[in-house]
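Just one protein chain is left out here, and the rest sit where they should.
By written order: A, B, C, D and E. Residues from 1 in each chain.
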Amino acid sequence: MKIAVCIYEGPYNHEASDSAYNFIKAAIDKGHEIQGIFFYHDGVYNVTKLMEPPQDDRHIANRWSELGAKGIDIVVCIAAAKRRGIVDDVLVPNVRISGLGQLTMMAIQADRMVVFGD
Amino acid sequence: MKIAVCIYEGPYNHEASDSAYNFIKAAIDKGHEIQGIFFYHDGVYNVTKLMEPPQDDRHIANRWSELGAKGIDIVVCIAAAKRRGIVDDVLVPNVRISGLGQLTMMAIQADRMVVFGD
Amino acid sequence: MLHTVNKSPFQNNALTDCSRYVQAGDVVLLLEDGVFAAQAGTTQSALLEKMMEQVTIYALSADLKARAIKALVAGVQVTDYAGFVELVEQHKIHSWL
Amino acid sequence: MLHTVNKSPFQNNALTDCSRYVQAGDVVLLLEDGVFAAQAGTTQSALLEKMMEQVTIYALSADLKARAIKALVAGVQVTDYAGFVELVEQHKIHSWL
Amino acid sequence: MAEEVKKIMFTVRKPPHGSIYVYEGLEVKLIMAAYDADISVVFMDDGVFAVKRGQDTKELGIKGFEATYGALVDYEIQKVFVDRQSMESRGMTEEDLVIIGEDEDTEEPIRPQVVDASEIAAMMAEQHNILSF
Partner (left out) sequence: MAEEVKKIMFTVRKPPHGSIYVYEGLEVKLIMAAYDADISVVFMDDGVFAVKRGQDTKELGIKGFEATYGALVDYEIQKVFVDRQSMESRGMTEEDLVIIGEDEDTEEPIRPQVVDASEIAAMMAEQHNILSF
């Protein structure tokens, strides 16, 4: 089944990012195709390479980047990113900035769209 | 009267940043001394110079920077900032990154501490 | 004490929670989504009326206007940011986030 | 339909709101702070019991454990992320953010 | 196999201005309207405040977006619903709702359609995907 995931909240601040990650890992384990991951609202903060969490904590941006390296399309909304200061220069590898049209395509093409937010 | 202000939420996403700004402007107009402004939790996102809101919208980071230029001490919590990717390189002028000790001093020294958050 | 409440009472219990801890003579300022509590004729109006037996309620004008709230529960005072500052001058403050 | 609820029912009305829109046979998954609703013997237990007349309630184990919730309202099913995925396979989904 | 047009619903449950969700959610609706999808929008719970007439954000100093709702029909977003109980419990009547466009023939103003929760539940069950804002 094609599953798309939408994430609305920033890393560490809200559990949405962790719930989404755990859900996606489980979906991959079950053999599903992740149609795409779309970061909207404060979700755009998830993929800045400037974050430096404490050594004993998870590195949320790197986690997303690793999923991107496996071929999952990870998209950051350009409009939401611009007003929040997330630009190409600060992105971790394997994620891209694009428009809301990408979210639209995911909503239409994916069999399921799961939204994680506050 | 010495007034300190604490801001917990990011710009644009939550009204806390706007409420705090409007409150501080009114306090200055009334002749109060702003002891300091402390950004904690997602509040640290308020002062990134990388933000680029639409032309017809307010530029939240520049607004804070202008208050800093007037001599108000604007402090970003280092622990909260590090895990969220807010580093010296991306700060607007006239704000500084420092520790929670600064928040402590504000809470002790200010006659009033007003918290804006979610 | 000045208590600030910024949550819609239709979605969040912050105002109800606050009402358990106020003392007679305290002041409550509704701001941001908290001003939805000030609208007359809703299922939450009674909560505010009950609270006003003990405390004075203010609502922030900028937030009322942004939300098109015109008819207020009787007794609610409207104030602006300058009035907010005056309330802070007069009282210690707790934010019911 | 699968309905996900991630808010504490003691602070936020999301679960009550959700209960107005469910259809018989629907499934509700409690996750994040939503799992506080699953604890037995609270002022919110009755809400869940009432909902279970119509729908099946699941609660996410990782969130239950993180919050030290051990005694559950009778009838609540515990599931993990793999089970969450299975519920998504079986149902269209709406998140009650 | 012919491509079937997918039903996509937007639910709006948060109030406006206290957070950006309603505003950024509106941006998604306007974009998605340009695509080949069967879109509906439901204002429910505190989301009904988003479609209350007479919002004025000048004193607050932030951008308002009530006027954009007036163009929903022009954007071909015609299926706009409001939950009756949410509206009534918040002291609102149909007359308080924004106008989302006008009828091409009669030029009569069009308002969101007030429906019951059970109708919304039935519509939800028919959707391909639902996005909440």
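The rule is short, and it goes like this: a contact is a pair of C-beta atoms (placed from the backbone, for glycine too) under 8 Å apart; a residue touches a chain by one contact, two chains touch by 3 or more.
Since the structure is predicted, the reported quantities are computational estimates derived from the model, not experimental observations.
The chain not shown here is in contact, across the full complex, with A, B, C, D. The residue touching the chain not shown here, chosen from C:52, C:82 or C:97, is C:97. Residues of chain B that touch the chain left out of view are 4, 6, 8, 40-41, 79-80, 99-101, 103-105, 107-108, 110, 112-113, 115, 117. Although one chain is hidden here, its contacts on chain C can still be listed: residues 1, 13, 17, 20-23, 92-97.
Counting the whole complex, the residues of chain A in touch with the unshown chain are 12-15, 18, 21-22, 56-58, 118.
In this text, only the chains that are shown with their structure count from here on.
Between chain C and chain E, the least number of touching-chain steps is 1.
The set of chains in contact with chain B as well as chain D comprises A, C, E. The mean-CA centres of chain A and chain B are about 28 angstrom from one another, to the nearest whole unit. In terms of their C-alpha centroids, the spacing between chain B and chain C amounts to 24 Å.
Among all residues of chain B, those that touch two or more other chains are 12-13, 15, 22, 57, 118.
Those residues of chain E in touch with two or more other chains are numbered 14, 17-20, 45, 60-62, 128-130, 132. Taken pair by pair, the chains that touch are A-B, A-D, A-E, B-C, B-E, C-D, C-E, D-E.
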